[in-house]
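Note that one protein chain is taken out, while the other chains of the complex remain in position.
Our next item is chain A:
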Amino acid sequence: MGRKLLLEHINVPGINTFDVYRQNGGYRALEKALKTMSSDDIVEEVKKSGLRGRGGAGFPTGMKWSFLAKPEGKARYLVCNADESEPGTFKDRYLMTYIPHLLVEGMIVSSFALGANTSYIYVRGEMMPQIRILEKAIAEAKAAGFLGKNILGSGFDHEVYVQPGGGAYICGEETALIESLEGKRGNPRIKPPFPAISGLYNCPTVVNNVETIAAVVPIVNDSGDEYAKLGIGRSTGTKLISASGNLNKPGVYEIELGVSVEEFIYSDEYCGGIANGKRLKAVVAGGSSVPILPANLILKTANGENRLMTYESLAEGGFATGTMLGSGGFVAFDEDQCIVRNTWNFSRFYHHESCGQCSPCREGTGWMEKVLHRLEYGHGKLSDIDLLVDVSKKIEGNTICPLGDAAAWPVASAIRHFRDEFEWHVTNPKEAMERNFGLAHYADPLPKPEPELSQN
């Protein structure tokens, strides 16, 4: 059993309430921080922990915090990114539903470290039940004296508010989120200036993911060095993985970074293997934006080493043969799934969610969706495949925010690894609409008890 830091008490009945959370050691980090530590001490512990942003980009949190500008007389803000809209990701919803006080405690401790007297939790509007849960948790913390004026006699004043979004994936991008929180359309800002200098209301702002902020609690409790003992290399600590798709046990798992992908998929402690006795065909390991990999490359690197659930191991081989840990949205495809259809589906998503500010993203995502649609529905041409690669290259790197890259990578990687499946859609249009291609060709190379697979 791997160590759990965030979900250690998740099965304790009533852990979503203040009293039970408190009885299980809750708000200890807050007491320790406010009574015995300075802001700088906390930032130092977070740096030592090696914690990296859990929202997708994996940027070191301690470093991000130390960039926060501190001009005299200007407010500073902490904004928690609970927009969670990256397809395949549902860990933040889980954490907020079942152990909301962990986030609230993390918000107060992190705000103290950053010198922010007001913080906001920006939750996607569809999560109304979670918004209510957080509001209740905040009220309970306030009643206990952990929010408000002069908390625990430390002289630190703090309020946390919950803000609903309105249904827009782009508001997960931190500057779009800030615009949205100011009551505007979620159009990402051109950087620089970075939010650390000029963010919410033009004040210095840190935006962190839900899981990142929750992880500050065990770091303060046990020390940064203790946290850094978990994991491998620069992938320290634990990570919540949202597992979905054709798995026996989809769900949210807290893993110690460094578990092998094979163990994660097949062991009973985690996903328990592929559903219905089928074989694994492909995996999107870090949310829809990261490159898709065929079964053989997700289980082992191109050098034949076991692939591990770490930032580095998943990226091994670059985009040619690797992918990214991203947000930890782990989507498994069984042998019956169609890569072309899924790629079309993802492209439609990015086209739908593009904010429209940059032409390469606004137009390019539309073209990709259109071309993929005709490939999937049996009237594509072979030249369409290179056209897709060409369009994806023209989007990548040419946009204001990374949504453009996020739209380009799934398409480019699907063609890189599954080109013959795209070609087969062109050469066998009728069959392509009726059944899937390539079963044995791509599927999981491990010996499985399941015999006979259909051939093509």
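The rule is simple: a residue touches a chain if its C-beta (ideal position, glycine included) is under 8 Å from a C-beta of that chain, and two chains touch if they have at least 3 such contacts; residues count from 1.
In this section, contacts and distances are computed from a predicted model.
Between the listed names "NADH-quinone oxidoreductase subunit NuoE", "Glycolate oxidase", "Carbon-monoxide dehydrogenase small subunit" or "Tryptophan synthase alpha chain", the UniProt record for the complex's undisplayed chain reads "NADH-quinone oxidoreductase subunit NuoE". Of the candidate positions A:52, A:76 or A:93, contact with the unshown chain belongs to A:93. Of the candidate positions A:14, A:129, A:233 or A:277, contact with the hidden chain is made by A:129.
Residue A:349 is the one among A:349, A:367 or A:409 that touches the chain missing from this view. Screening A:15, A:137, A:151 or A:168 for touch with the missing chain picks out A:168.
Although one chain is not drawn, its touching partners on chain A can still be listed: residues 75, 84-90, 92-93, 118, 120, 124-129, 161, 163-169, 180-186, 201, 242-246, 250-252, 284, 288, 329, 331, 333-334, 337, 341-342, 345-346, 349, 352-353.
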